[in-house]
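Submitted below is the structure of interest, expressed as structure tokens.
One protein chain is absent from this view; the other protein chains keep their places.
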Amino acid sequence: MSNSSKINKAKAPQGIEGPGFFATKLSDVVGLARANSLWPLPFATSCCGIEYMATMGSTYDLGRFGAERMSFSPRQADMLLVMGTISKKIAPILRQVYEQMAEPRWVIAVGACASSGGIFDTYSVLQGIDKVIPVDVYVPGCPPRPEQILDGILKLQEIVKNEDVKRRSSEEYQKLLESYKIE
Amino acid sequence: MALTAEKIVERLESQFEGSVANFRYEIDQILSFDVVASKNFEVMKFLKEDSELRFNFLTDVCGVHYPDFPEGEKFAVVYHMHNWIDNVRIRFKCFLNGTNPEIDSVVDLFVGANWQERETYDFYGIKFKGHPQLKRILNMDEMTVFPLRKEYPMEDMNRTDKDDRFFGRVK
Partner (left out) sequence: MNKIIETSEDLLINPEIRYSEKIKKFQKEEGDDREFSVLNLGPSHPATHGIFQNVLLMDGERVIEGESTVGYIHRAFEKIAENRPFYQINTLTDRLNYCSSPINNMGWWMTVEKALGIEIPKRVQYMRVIVMELARIADHIICNSVLGVDTGALTGFLYVFQYRERIYEIYEEICGARLTTNMGRIGGFERDWSETAWKKLDQFLEEFPKVWAEFEGMLSRNRIFMDRTVGAGPIGAVRAMEYGFTGPNLRAAGIDYDVRIATPYSSYEDFDFKVPVGKTGDCYDRFCVRNAEIWESLSIIRQALEKMPKEGGFHADVPEYYLPPKEDVYNNMEALIYHFKIVMGEVPVRVGEVYHAVEGGNGELGFYLITDGSRTPYRLHFRRPCFIYYQAYTEIIKGSLFSDALITMASMNIIAGELDA
């Protein structure tokens, strides 16, 4: 049986408590729910993909952060983990996968190649996926250790927790999508 | 009896006098020679099917660009073959001219040369006559140039996020 003195309870969001009810801001609850159930879409292209496989494995276990179900279907995924070098040939495919994801969606660029082209400063490699899709978190490393990938996901969880519920229909977000020419 | 280099040289010279030349050992102790570009298919067929030579495996096909060499030798296609029975490796180079490099494809002898020749075409623009599907393989199909030629830079010159001064390249 588990020892209850060693269990860490997460802090509840700010709110008014009473017998049988708890009133808080909608954005807090929605943020909490979204942050702890981010379903990843692993877009693994090269070496960082193998480190992701290690992160998914038992030693580093991504599942305990809510990312238990890898969704390979973009329609059902929340976060797009782009791992590995993105060449110009696959950029439109990546773009199509991103466009197919339903809102709210987040993107993590794992590894140096996805963030900025990495060590491959050549004519065939896209120097960073933020040339074609908007990115939320960049995880540096070549390849990043699984702990770094988990750190990136934790940072994304912070972003998700604090995001405004109406962000996806706001002016600023629309302008961002327009700058990438995404309808 | 083991297959010695003298035997290989003797058989090749007796069969293809004038088309094979410059027999040498390179640093890695593999027997290398040059072949006139129009005879590459026949030389390879001979190496593969002759009862004494028996080079049954095509290890590698690749291209090289030599912009500083004379006009008839600007491109080279290098073939590596391996005899598994007597355990002998061999290499031969065919030099091609710079304006319109063309050579016969060896896909009929070794099916495995198919993608390797496409890769050489993609990188250097060397046309392989008789190839079933000679189009780009690794680069984007829309690319109009042959990037591994020496005149093209490695970097994408249109990139905006890297400052060339930090890489020692000053315009």
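For reference, chains read A and B in written order, and residue numbers begin at 1 within each chain.
Note that a contact is a pair of C-beta atoms (placed from the backbone, for glycine too) under 8 Å apart; a residue touches a chain by one contact, two chains touch by 3 or more.
If you're wondering where the values come from, they're calculated on a predicted model, not measured in any experiment.
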{"item": "Contacts of subunit B with the absent chain, listed as residue ranges", "value": "26-28, 30, 32, 56-60, 62, 64-65, 78, 80, 82, 84, 87, 89, 91, 110-116, 119, 123, 136-145, 147-148, 151-154, 156-158"}
{"item": "Footprint left on subunit A by the chain that the document does not show", "value": "43, 45-47, 49-51, 53-54, 57-59, 70, 72, 84-85, 87-97, 119-120, 122-126, 131-132, 142-143, 145, 181"}
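Keep in mind that, in the parts below, only the chains that are shown with their structure count from here on.
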{"item": "Whole-Å separation of chain centres (CA-atom averages), subunit A against subunit B", "value": "46"}
{"item": "Residue ranges of subunit A touching subunit B (in the complex, touch as defined)", "value": "88-89, 116-117, 121-125, 127-128"}
{"item": "Complex interface listing, subunit B residues touching subunit A", "value": "138-140, 147, 152-156, 159, 161-162, 167"}
